[in-house]
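Note sheet for the following structure.
For this view, one protein chain was removed and the others were kept in their places.
This part shows chain A:
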Amino acid sequence: MRKKWRWSNIYLLLIFALLYIPIFYLIFYSFNKSGSMTHFEGITLEHYHTLFEDTRLLGIVIVTFLLAFLSALIATLIGTFGAMAIYYTKKRQMRTTLLSLNNILMVSPDVIIGASFLIFFTFLGLKLGFSSVLMAHIAFSIPIVVLMVLPKLQEMNDSMIDAARDLGAGNWAVIRKVIFPYIAPGIIAGYFMAFTYSLDDFAVTFFVTGNGFSTLSVEIYSRARQGINLEINALSTLLFLFSMLLVIGYYFVSQDNLTKKQKKRRKEQSEVADLL
């Protein structure tokens, strides 16, 4: 089959170039001998050394990831059950109201959410720090999870649940054996969406940090006033490589699943052929 020339390919190439060139530019300068991004002098690993000696920054990286993993986990738990609650609300009007309330939270600007959390937390007299940021992150992640899980629930065939009940399954068994396996892809997608939201959120976090607690986005932002240090370039490079590893890892895992399935199918097919 001959490859067809398409204009859309150029478009695609352009988009990818636009997205990747700045990142590679940044990575390139993380090896720069001179201290700024104005001109390239020579290759050095000095900025990586300073990065690993900067325990404050490394500590911030660790808590940023801890926060992302933990807040996404809790948000997924709450969001999944929330989606189920919305789905099983009997009254139609009530259900649409709940859903629109969820959607309003999705589209409202981060700055507003952040400012309201700050006012709310200080009104309650809570100390700002890890717990306040965690709560804020959980809160703004829940609507995302709900939105990811709900379509899966709507796709589900309700007669499966009726069948399970007819066979004597209790509430928990229905959830565990029927609903969860069916909506698992939605839950996983929701988790990762919440994870990335938490990882790069700036506006909300900025308002509710305090008492020595800071996340990566806030820290980089306040450093940017003096011109971004090349140490940040080095850190960004490492984070970029890390996310690339994650994607590659995910690719191999899904590939592995596929081949297993394919193998199984092939085996079944040959067995059927043998029988015939």
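Things worth noting here:
Keep this in mind: a contact is a pair of C-beta atoms (placed from the backbone, for glycine too) under 8 Å apart; a residue touches a chain by one contact, two chains touch by 3 or more; residues count from 1.
The definition used in the following text is that contacts and distances are computed from a predicted model.
Within the choices "Spermidine/putrescine ABC transporter substrate-binding protein", "L-lactate dehydrogenase complex protein LldE", "Electron transfer flavoprotein subunit beta" or "Amidohydrolase", the name that UniProt assigns to the complex's undisplayed chain is "Spermidine/putrescine ABC transporter substrate-binding protein".
The omitted chain makes contact with just one of the residues A:Ile119, A:Ala163 or A:Ile248: A:Ile119. Only one residue from A:Asn211, A:Ser243 or A:Gln269 touches the chain missing from this view: A:Asn211. Interface with the hidden chain, as seen from chain A, comprises residues 36, 38, 55-56, 58-59, 62-63, 65-66, 69-70, 73, 118-119, 121-122, 126-129, 132, 176-177, 180-181, 184, 187-188, 191, 206, 210-212, 214, 219, 221-227, 229.
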